[in-house]
Structures are given as C-alpha cells and as structure tokens.
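All protein chains of the complex are present and in place, except for one that has been dropped.
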C-alpha cells in the first residue's frame, strides 16, 4: 500500500519546513506498518493555477497526478498564513478538483476508496481552519475522512517560535499525530478489503 | 441499525422547514434499506448553551443524548444565516463536544464507529461553509465522514424562493442527496462489521 | 458617545469570563477617552433563536436592541469552541440580522455609521476564524470595520490554561487590544462628524 504526503509549504526542499517535521512523525508510523510513503513539496515543481483537466499535460502536474492515483492515502500538510491554508495548498486542491469529472471503472468519482488526512503547523492560530478547508475539499471530491484526521501544532498568540523550536514536546500534538496516522492506516486497510459499493453513488454529470 | 436526523432549523415542528424537506429525501432512502430513522428538531427542546458535560442532566439534552448514542448514523441539517450554520446547530455541536472526554470500552472517543453527514438549504449562498463547519466538527469528535457526505440546495444570489418552492427539481441536489445517503449507509454497514481497531487511537487525556 | 460590549461567553455573569477579562482592557481605554461603555452578556438574558424581526417584542431582545441602537460602537466578544464562535454569538448575530430590512431616516441600513470590533479568547486555536466570522457579519449589516479591528489571545495547541492565567503578559495581545480600541474610537469619532453620505447606498428591498 502506498501513501503520498504533500507538504504545501512555501519553501523548496532546500529549506527546513516545520510542517514537514511534523509530517515526518506520521510518515514513520506508516512506514513501520509497511506502507510505502513518498513525500513531495509542490513548490519544487512547476504547477500552473488551473481547474482545467487538460492542463495536466502541460506542466509538472503530469508528474504528480500518477503519484496521487497510485496512493491509497493522501496526507496534505500546510503552514498557516493569516489564519488560512497556504496558496500552494489552494493551488494543489484546485488541480485535484480539475479531475472531478473523472470516474473509476464503477463510475464513482476517481478518488473513491482513498483516505485523506491533514497536518498543519504555524507559529500561532489557524490550524483548525486550515484542516476544515482541506478535509472538506477532500471528502467533497471522494476521499474518506477517518476520525480525528487532523493533527497540528500552533504556539500562543502572536509571532514566536515555530514547531521545530517549540512544538516537539507538546503532548497534545504528539497524541494527535499518532491518532491521525493510525486512523488513516485503519481506514485504508478497511477500504482495501471492502471498497465502497457502487450503489447510489455514481458520479453526477 | 438506527440513524438520527437532527434538523437545526430555527422553526419548531409546527412550522414547515425547507431543510427538513430535503432531509426527508435522505430519510426515505435509509428507511428503504431497513434503517430505523428518527428525526428531531433541537428547537423543540429546552437545550442550554453549554460545553459542560454535567449539564446533560439538567435540561432536555438528557432526552437527546441517548438517541445519538444509539444511532450508527448522525445527519445534521441546517439552514444558512449570513452564510453560516444556524445558532441551533452551533449549540448542538457544543453539547456533542461536551462529551469529548468520554470514551468507549476500548478507550477511543465515544463517537467512534459512527458516521456523519450534512444537509443544508438556504435561499442563497453558504451551503459549503455550513457543511465544512459541521463535517469538520463531527470528524474531530470521532465520526467517520464518507465521500461526498454533504448535500445542499441554494438558490441564486439574493433573497428569493426556498427549497420547497424552487429546489425540488434541481438535478444536482437530487444526485447529491442520493449519494450522501448511500455513502453513509455503505460506511455504517462497513463499520458495523469492521469497527475501527483500538490501536494508536486511544483518547487523549 | 456610547459603546456596547457584548460578551458572548457561555457563562452567566456570576462566573469569571476570560473573554470578559480581555474585553475590560478595551473598555478602560474607551472610558479614559470619555466614552460611556456598557457591557452585557447575552447568556444572562432570555433570547430566542430567531431571524424574525417581530420576535424582538416577545423576549429580552427588546431590552438589548435599544442598547445597540444607542451605541456608536459595538464590540463583540466570543470564546472559541471547536475552532468557531460560540452559539451565543451566533444567536446574537441572527437577532441583529433580523433587523436587516430596517433603515435609518436616509434609507440606509439601520446600523450605518456604527463601528464594529471583536475580542476573542480561547485556550488554543481559532481566534482568527471567530473574528473573520463576526467582522464579516457586522460589515455585511452596515457597520464600518476599522483597521486591525480584532484582538485575541490563544495558548498553544491542546488543552491548557486560559487568558487570565496565561495571557495577560502576552505583548502581541496587549498591542492588539490597544490598537483595536483606539481604531474603533478614531473611526467612531470620524463618523460622528462625517456620517456616510446617502448616495448610492440605500437599502435593497
């Protein structure tokens, strides 16, 4: 089973990402359970702003989309800017959405039987709003959202240290990242052996 | 299997609810599949504003909470006011949240293995925001969110007719309510025979 | 000049409110500038869930609405529950909205030339979402929103101490509550001597 972790930080892979550090804790849990995990940062690729499915051929989206389709699990990570998800996360969601008219062999939406989760870090406030936004988008496009599918760290109000400096010892965050990771594993395994029946849920066209 | 439909309209049962009309389409689908459905309107009960678990004994919440716990499926309905969920929906979510420290016999949160869905109507704009808010809260407290778990109708921008007058023929809404209904059925049945294992997801205290 | 501070805590006045403690810092600034401030908690009153303007006569709303209309400044305070404003705040906004068809003598919406601000506290995450929600509603109904009109305190991720225990020394929050307070004063004075001309903005009916 494969999982794709998409870190929507604004920083390329040459720079340290706090969100990436929290995501790695989840990656380790999945790997210990035998899941093959790949982590990408969309900012490392040339991805256009688009909701047009045909655009997938003209930029690096054609490199990323197969990774999504091969994965049973999609975990999106995002920093928080002004209390909301990053523009990279917004762009990635729009590109996912461009495929919303595509279907599987049973005529369900193409993302059916995949499981979604979210990881967020910020130096303060906004994590639940980012999770709310990303989890809603994923379920709307066909992903299953297991219980407690979001894990985050934020510091107290105002500018200040970020996750790597200050958040690693937070017991609440440690519990949340563990719970999220295990619940996406449990749900992915469940759906692997019990895909959602194609009754009553064929794609609207 | 039981399902509880909670219509968070501001109107008591003596008045016609547009959200209730759309919810009934889902109720019928569940009933035809042999699920026992009860629909309530919290506005018919005396429910305090509270996030204190002890308050469940002092008002009508003690009548409603057992209904939730006996149900495998919880569908929340809400109208839209100023682009957001109703205050009745907010109050209901807060009371659900008051139990967030309670656990099942496996030490998972008490709402584990239940499935959540959302139905929204308004004469215009705001349905996705209401769904986003309610689905996020449900998954955060332990519910599973199946694919496409929200169904809604809204009219075009500005004041105008409501669902019963104008929305019943909308093919998109008809498809969405059918898909939502079937996916909560599929997921509830799946979880009935395959509860989420108690590994990695015990409650944080 | 009068200002009304509306603390939408779930706790009655007999209990300590953290949001109330942060609001008082703003009250003091306004009072030192000669503004007459009244603070209320809607939870102390019997207020129905309603968007029907006629309902203002049947419960305690008839006691509160005149206070709003006499005030040049309205500051709403709210705690955070599951990352959103309290149900008391939602109920209060709905009652304000029930008057949205009423107009002043120039046929502008009835809340024109009033100024809105927001104060939020929580033990973690969600302050910006609460502010976003409340400030949007206020401007949509006719209030002016001055710069940096929201002030908040939240602690780091997870359960923990609240504002009174932990937030009083936070320099960012101290700066924000001062800036918010002064900007609502500045804007209220500006509008007192320069009301918004009734050109191009008469109420839609």
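Before moving on, here are some points about what is shown:
All chains are identified by letter, namely A, B and C, in their written order; residue positions are counted from 1 within each chain.
Operating definition for what follows: contacts are C-beta pairs under 8 Å (C-beta built on N, C-alpha and C of every residue); 3 or more make two chains touch, one makes a residue touch a chain.
A quick note: this is a predicted structure, and the numbers were derived from the prediction, not measured.
Checked against the full complex, the candidates A:3, A:21 or A:88 give a single residue touching the omitted chain, namely A:88. By the touch criterion stated above, the residues of chain B touching the omitted chain are 82-83, 124-129, 132, 152-159, 166-167, 170-173, 176. In the full complex, chain A contacts the hidden chain through residues 10, 43, 49-51, 81-88, 90-91, 93-94, 97, 133, 136-137, 140, 158, 204. On the side of chain C, the interface with the absent chain consists of residues 29, 108-109, 111-112, 128, 131-133, 135-136, 139-150, 171-172, 175-176, 178-179, 181-183, 185-187, 190, 194, 196-197, 199-201, 204, using the contact rule stated above.
Throughout what follows, only the chains that are shown with their structure count from here on.
Across the assembly, the mean Cα position most removed from that of chain B is the one of C.
Averaged C-alpha coordinates put the centre of chain A at 25 Å from the centre of chain B. In terms of their C-alpha centroids, the spacing between chain A and chain C amounts to 36 Å. Contact of a single residue of chain B with at least two other chains is seen at positions 133, 136, 140, 204.
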